[in-house]
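Quick one: structure below, then a few questions.
Yeah, one chain of the complex is gone here, protein chain that is, but the others are all in their spots.
As written, the chains take the letters A, B and C, and residue 1 is the first residue of each chain.
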Amino acid sequence: MDDQVRIGLYQKMVLIRTFEETILRDYHADKKPVWDIGAGLIPGEMHLSAGQEPVAVGICAHLNKDDAITATHRPHHLAIAHGMDLGKLAGEIYGRESGLGRGRGGHMHLFDPETHFSCSGIIAEGFPPALGQGFAFKRKGLSSVVVAVTGEGAANQGAFHESLNLAALWKLPVVFVVEDNEWAISVSRSASTSVASNAVRAESYGIPGVLVEDNSVEKIYEAAAVAVDRARAGQGPTLMEIRTLRLWGHFEGDAQGYRADLDSVASRDPIPLYESQLRASEILDDQIVKEIKEEAMSKVESAIEFAKASPIPEPSSALKYVFAE
Amino acid sequence: MDDQVRIGLYQKMVLIRTFEETILRDYHADKKPVWDIGAGLIPGEMHLSAGQEPVAVGICAHLNKDDAITATHRPHHLAIAHGMDLGKLAGEIYGRESGLGRGRGGHMHLFDPETHFSCSGIIAEGFPPALGQGFAFKRKGLSSVVVAVTGEGAANQGAFHESLNLAALWKLPVVFVVEDNEWAISVSRSASTSVASNAVRAESYGIPGVLVEDNSVEKIYEAAAVAVDRARAGQGPTLMEIRTLRLWGHFEGDAQGYRADLDSVASRDPIPLYESQLRASEILDDQIVKEIKEEAMSKVESAIEFAKASPIPEPSSALKYVFAE
Amino acid sequence: MVVTDIPKSSSTSRKLTTSKAMVEAIALMMERDSSVFVIGEDVGAYGGIFSSTTGLLERFGPDRIIDTPISETAFIGLGTGAAVEGMRPIVELMFVDFFGVAMDQIYNHMAKIHFESGGSVKVPMVLMTAVGGGYSDGAQHSQCLWGTFAHLPGMKVVVPSSPYDAKGLMISAIEDDNPVIYMFHKGIMGLPWMAKNSYAIDVVPEEYYSVPIGKASVVRSGKDLTIVTLSLSVHHCLDVAEEASRSGIDCEVIDLRSLVPLDRQTILESVAKTNKLLVVDEDYQSFGLSGEIAAVIVESDPTLLKSPMKRVCVPDVPIPYARSLEYAVLPSQARIMDAIRQMVS
Partner (left out) sequence: MVVTDIPKSSSTSRKLTTSKAMVEAIALMMERDSSVFVIGEDVGAYGGIFSSTTGLLERFGPDRIIDTPISETAFIGLGTGAAVEGMRPIVELMFVDFFGVAMDQIYNHMAKIHFESGGSVKVPMVLMTAVGGGYSDGAQHSQCLWGTFAHLPGMKVVVPSSPYDAKGLMISAIEDDNPVIYMFHKGIMGLPWMAKNSYAIDVVPEEYYSVPIGKASVVRSGKDLTIVTLSLSVHHCLDVAEEASRSGIDCEVIDLRSLVPLDRQTILESVAKTNKLLVVDEDYQSFGLSGEIAAVIVESDPTLLKSPMKRVCVPDVPIPYARSLEYAVLPSQARIMDAIRQMVS
């Protein structure tokens, strides 16, 4: 793997983390003294993806903006890795007219026609629309692909099964990704899933199943290359299960009392680990890291400033956009 | 296998066929001259199971009335093989007060507390309630099991996946049976299913998957023995796929224009084939066959007479039974 | 008030069944627009269980008339995703009664995406589905359920009652940039294997035309009493109105044709004239269409009603199998006549 590719992967992960840390700060900033989920600059549920950046970055490195992604309630890493405009993303999170959905959607409902990105707050229900995007790409004779992502908890939802069967049957250009962070809110994979790995479930559909055992952006990058190429070549879907890490709570405010592995979590943060690895291989040094972090911070800050400066939707416009005119 | 068991299997198949042939006759008797699905003694959709008797008889031979069955829109063979009272069954099909559901349910909605039998007209949606019956049996410390049946078409419905995962995870005493008659109305297995056999899908749940390749009642009997024992012993579910035959149309009135194999169907009827086999082994002869058929006919006739003689529900009672008092 | 007539300019007096009118509309649009395709269970070789797609496979081939596995969540969602990418899918849900296996795709995705995207994503999709009972198909295959869909925002809901409207509303539905639920009653399809309904075959122009979504049709003018109804019940109401006219009772019959948007104006104008309201609805009575019609009146002017409204609906009971029971709960002509007599006595 080329060093520039490595630096690029690191850079994207840093950008995502920087963005989410800023959201995290603003989210909690004005919910005090008594924490109220509906209060403040950023209200509502907030599912951050910290720790799962390798999945997004490793996969999206193989995509371009004509490719589509359907993501979940935890979508930021994928949105950013796929090249979504940070300002429009922030605008939506802050509930502004400048957001992707003019503040109607919120962070679980990001729809970006420019990057063919969408997400949904309903478990596994992003899979079926992904089939349709793949179907449309195929009918139009495009070589674009769709990456459809769920968590491991979602893999026990009926939509998962129906979608894999249909995609396999019709050889749709879809890569199915199970982001396995071991937890579905408080329920562990072993308490919800009858097999040790979702990758074996690919056999139920006669498609390749790939297990990436650790949260290594490079391994994910390599495995994704094969799956994306396969889809692009018209050979049909692949199911990837990637063991990743939920660094923070399920949503902000989750005390994670149920989580036995809590102590070790911070030490498994994939970004410092990757940074050390690249430093050890002398691909990164203090200077480059500093530049990357500063660049990320400056991009994020201008996006957030843009969002905060944009208008809050007018109450009088609340009935708009139910129907297209 | 004991000769008496063989004769018993044959006998049950004959009883089922005799029942359905009688229904078939009455169903079509008074829909002429212009066929009207809603007219006549037996109105509505009619999904007959002819050709699939081996599945029902081979499995139910291992069950007793404390065991449960959840069946589909095509339920008669299973109902009869499991010992449902023929009069109450006929009563329901003829829409009478003496029916299992007092004429409220009809042939897709047979609920028999005595044999823990139920069925549903919604594809694959009989699986989830089966989990609950198995759960209840387990909690009560009973060794009863549940047999949950769908067609192969239904195996691509989300409920299939969710149910197998949950049953496997909790080792519920359920035997899942896919009655694979190759057709889902007009859609063939290969046009709907991304794998050659549903049995391989057992691997997605870490449970045994069994494929019974032909419609032989004895092979089904033997495979079912293992699966039922396993469930009874608390070792959890099994997925059985049984290749069977839809001898008639999807429902009465189906011209089957889509069906390429139509010419060969009659010659694959499992009942005459089994009869020949047992005659060849000198287990059956003219006399025994005659007796079995006469006995079946007399049972069926008295059930049908009972049904036809029972009262039609009073219109004034139409609002009853929405809620238990 | 709109009284719909077959355009006088129509070049033909050719008659079609409702199912053939639907198929003609779909074919016409498929020829005009290569992004239109049909997907669902048994829509191909079988031609649709209720003949909504008969002959389309032969004409357009398996790439555009597509049989699916029994995976409603997957293929309805596929429709949504394809629509998002600019195609115009027509998806068939075989019976509306099956909505529960795929409702999340329908109402949380198909219906909401446009709004959640602040208008930047469109979902031009038709979800067509068979409704209605009357032939002993039992509690899971005989419902109308339009109230359920109309209650949830983001979908248009159209319900044709005649071959003419079936074609014109199908064309409008396909052309609409929004998701449209198109609910056709089995009893008006003109199927050879169901009880005949003389209204199920009628004059349908061969050419392109559309019927606007959101406009009710006054299918019979009258001064004594307003009947608001839709779908198969329109015909029962017309027959009963005819009979009532012989006793000197002059009923106005409104065919809603569309629940979302609902043509409140036409209803109000009629009730302002007759001061009496009967709603005839084959869906469940409570918390549905009939209540909404009541609200339309009393929100505007409760004094319009000079006597109590009546409802002839399915009285909050699952549809029973036995014919004697099913016809006791369906909005039969006897029940409609009975209500009318009570209202004018």
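The rule is simple: a contact is a pair of C-beta atoms (placed from the backbone, for glycine too) under 8 Å apart; a residue touches a chain by one contact, two chains touch by 3 or more.
A quick note: this is a predicted structure, and the numbers were derived from the prediction, not measured.
K.L.:
Using the touch definition up top, pick the residue from C:Gly86, C:Pro153 or C:Pro192 that touches the left-out chain.
P.N.:
C:Pro153
K.L.:
From the list A:Glu20, A:Asp67 or A:Glu125, which touches the chain that is not on show?
P.N.:
Once the missing chain is taken into account, the touching residue is A:Glu125.
K.L.:
Who touches the missing chain here, A:Gly51, A:Gly106, A:Pro129 or A:Gly236?
P.N.:
Counting the whole complex, the residue in contact with the absent chain is A:Gly106.
K.L.:
For the chain left out of this view, which of C:Glu85, C:Glu116, C:Asp137 or C:Glu326 touches it?
P.N.:
Candidates C:Glu85, C:Glu116, C:Asp137 or C:Glu326; residue touching the omitted chain: C:Glu116.
K.L.:
Looking at A:Ile37, A:Met297 or A:Ala324, which residue reaches the missing chain?
P.N.:
Candidates A:Ile37, A:Met297 or A:Ala324; residue touching the omitted chain: A:Ile37.
K.L.:
Need a quick check: the contact residues on chain B for the chain that isn't drawn.
P.N.:
68, 70, 99-105, 109, 111, 113, 116, 118, 120, 122, 125, 127-137, 139-140, 158-159, 162-163, 165-166, 169, 320-325
K.L.:
Residues of chain A in contact with the chain that isn't shown?
P.N.:
Within chain A, the residues that touch the unshown chain are 34-39, 43-45, 92, 95-96, 101, 103-106, 108-109, 120-125, 153-154, 156-159, 184-187, 191-193, 253, 257-258, 312-319, 322.
K.L.:
List every residue of chain C that touches the chain not included in the displayed model.
P.N.:
73, 97-108, 111-112, 115-116, 138-140, 147-148, 150-154, 259-260, 262, 277, 284, 286-295, 297-303, 305-311, 316-318, 320
Keep this in mind: only the chains that are shown with their structure count from here on.
K.L.:
Based on mean C-alpha positions, I'd like to know which chain lies farthest from chain C.
P.N.:
Chain A.
K.L.:
Counting only Cα atoms for the centres, state how far chain A is from chain B in Å.
P.N.:
46
K.L.:
Any idea how many Å lie between the Cα centroids of chain B and chain C?
P.N.:
Comparing mean C-alpha positions, chain C is 35 Å from chain B.
K.L.:
Averaging only over C-alpha atoms, locate the centres of chain A and chain C and give their separation in whole Å.
P.N.:
41
K.L.:
For chain B, jot down the residues that touch at least 2 other chains.
P.N.:
156-159, 191-193
K.L.:
Give me the residue numbers in chain C that touch at least two other chains, ranges are fine.
P.N.:
Residues 68-69, 71, 73, 101 of chain C each touch two or more of the other chains.
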